[in-house]
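The structure under discussion appears below in the form of C-alpha cells.
One chain of protein is taken out of this complex; the other chains stay put.
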Amino acid sequence: MMIERRLEALKSDVLEMHRLAKRGVEICLDGLKGDDEARKEAVKIEQSADVLNTDIDFHCVTAIALYQPVARDLRFIISMMRIAGSYERITDLTQEISMYDCDDEFLLEKFEHMVDTLLTMFEVIERAYEGDIEHLRTQLWALDDLVDRYYVEAMDYMSEMCGCSVDWVLTARHLERIGDLLGKVGARIIFIEEGRRVWIK
Amino acid sequence: MKAIETVDLKVWYGSKQVIKGVSLSIPDKTVFAIMGPSGCGKSTLLRAFNRLLELNEIARVEGDVKLYGKSVYEMDEVEVRRRIGMVFQMPNPFPHMSIYDNIALGVRYNKLVKSKKELDELVEWALRKSALWEEVKDRLKEKAAHLSGGQMQRLCIARALALKPDVLLMDEPTANLDPVSAGKIEELIYELKKELTIVIVTHSPAQAARVSDYVAFLYMGKLVEVGKTEEIFENPKEELTEKYLTGRMG
Partner (left out) sequence: MRKLKDRLFVAYVVLATVLTILPLFHILYCVFANGVPVLLKGGLEFLTGTLPAPGEGLGGIGPAIVGTFVLTVLATLMGLPIAVLTGVFSAEYPNSVIGKATRTLLLIMMEFPTILVGLFVMDILVIPMGSYSALAGALALAIVMMPYVAVYTEQSLREIPSRYREGAFALGLRRRTVVFRIMMNLARKGILTGILIGIAKVAGETAPLLFTAGGSYTVYFQGIDRPIGAIPLLIYQLVQQPYENYHEIAWGASLVLMLIFLAIFLPIRLSVKEVKL
C-alpha cells in the first residue's frame, strides 16, 4: 500500500527528530557549563532538526494532496507535522541554553533535576510510539508538574538574588517550556491512537 | 420527525438475501449519504424507499419503510413516488420528448397544476432550481437527447423537483459525469438540502465526505456504522469502517 510506505517513512523521520531533540536536551547543560564541543554539537543538532522538520512538513502536505487521507491516516499525518514542529522548537531552545553561561551551583543542580525529568518524559514518549499509551497522559502530566516545580524553585531563588544573569532566567524558562512541548507531543500521540483531544500541561 | 425510517428492512432477490435487517433514520432536511463497496446493496436499499423494488419480479421485501412516520406500504405507490423522487446513475431523460415535456409529463400526470401558465412557471422554477435554466431557456422545445451528460442529469433533477417531493433519492448521480459537471451537481445538492431531504448513494467515500451531513456505511447488506460525517471520517468507531475509508479493504 503506497500510503503505508509514506506513513512508515514519516514515522521514522519523526523518530529521528525525537532522537535529535533528546540529544539536545542531554548536552545543553554541558554547553551551559562552558563545553565548546557540546555547543558545536547543539548548533549542528538545531540545523539538522530545521532541515528535517521542513522535509517532514513537505512530505505531509504531499501525502494529504495525493491520498486525501481520512480517519487514522489523517490524524497521523496532521499530528506528525505538529510533533515535528514541537521537536524543532525543542532543539532551538536547547541550542540557546547551550550558548548561555552559568556557574551558580544551586541553579545548576536544579537544572540537572529538570533535565533528568525531561529525559524520563522522552522515554515515556518512546514507549508511546511503540504502542504503550495506557498511562501516557498521567505519567507525562506528573513529570511535567515536576519540571514546573523545579522551575518555580529556581525562579524563587533567582528573585532573591540581586545580581543574576538574564541567561539563567532564560535557561529556566526554556527548560520549563521543553516540558510543556513534550506534553503536547504526548497529547498528539493520544489523538492519533484514540481520536480524543486531551490537554497535558 | 424523521424523513425516512427503516424498520428491520430485509430484501431478497429470489433466494439471495441482499439487505439483512437494516434499521436507520434519516433526519429531515439533511444530506444523508449511503456508502459501501460495490454490490453491498446500496442501490437496492434506495429502491426500497420509493417502492421501485416492486418492478423487479423476484424481489421480496420484509420489514417497513416509513415516510414521516407513515408506512410507504400503506400509501398508494404513485403517491409514494411523487413524494420521494429519484435521480439515477445514468442520466435518463426521455430522449424522444422535449426538455419542456420531460418536466411537464410528471406534473401533468400527477395533476399538480391547473393551467398552462402555471405549468410554464413550474417548469421554469424547476429548471432554475437545478441550475439549468440559463443554459436551456431558449430551447425548451428541443429534444432532450441533444443535451450533454451533465445537462441531462440536471434535467432529471429538475424533472424530479417539479413534483415538489419531500425526499430526493440519488443513486450515484455523478458516477458517469466529468469532474466539472459532477462538481456542479454537488453544489446543487448543497443548495437543495435547505428545502428537502436528500439521500445519496455513492461509491466514493470522498464524495460522501464532501456533500453529506450524515453518512451510513453499508457492507454486504448490513448497516455497519452510521453517524455525523465529520465524526465518521475523523474517527470511525468500527474497524470495518476504518478499513473501508482508508482504502485497506480487500
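The first chain written gets the first letter, and so on, giving A and B; residue counts start at 1 in each chain.
Note that a contact is a pair of C-beta atoms (placed from the backbone, for glycine too) under 8 Å apart; a residue touches a chain by one contact, two chains touch by 3 or more.
Keep in mind the model is a prediction, meaning the values are calculated, not measured.
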| item | value |
| --- | --- |
| Shown chains that the omitted chain touches within the full complex | B |
| Contacting the left-out chain in the complete assembly, out of B:Lys42, B:Arg82 or B:Lys129 | B:Arg82 |
| Selected from B:Lys42, B:Lys66, B:Lys129 or B:Arg159 as touching the chain missing from the view | B:Arg159 |
| Residue touching the undisplayed chain, where the options are B:Tyr73, B:Tyr109 or B:Tyr190 | B:Tyr109 |
| Those residues of chain B which, in the complete complex, touch the missing chain | 50, 52, 55, 57-58, 78-82, 85-86, 88-90, 92-97, 105-106, 109-110, 145, 156, 159-160, 163 |
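Here is the rule we use: only the chains that are shown with their structure count from here on.
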| item | value |
| --- | --- |
| Chain centre separation (chain A, chain B; CA means) in Å | 51 |
| Parts of chain A lying in touch with chain B, wherever the complex brings them together | 1, 3, 68-75, 194-195 |
| Complex contact set, residues of chain B against chain A | 205-206, 209, 233-236, 241-242, 245-248 |
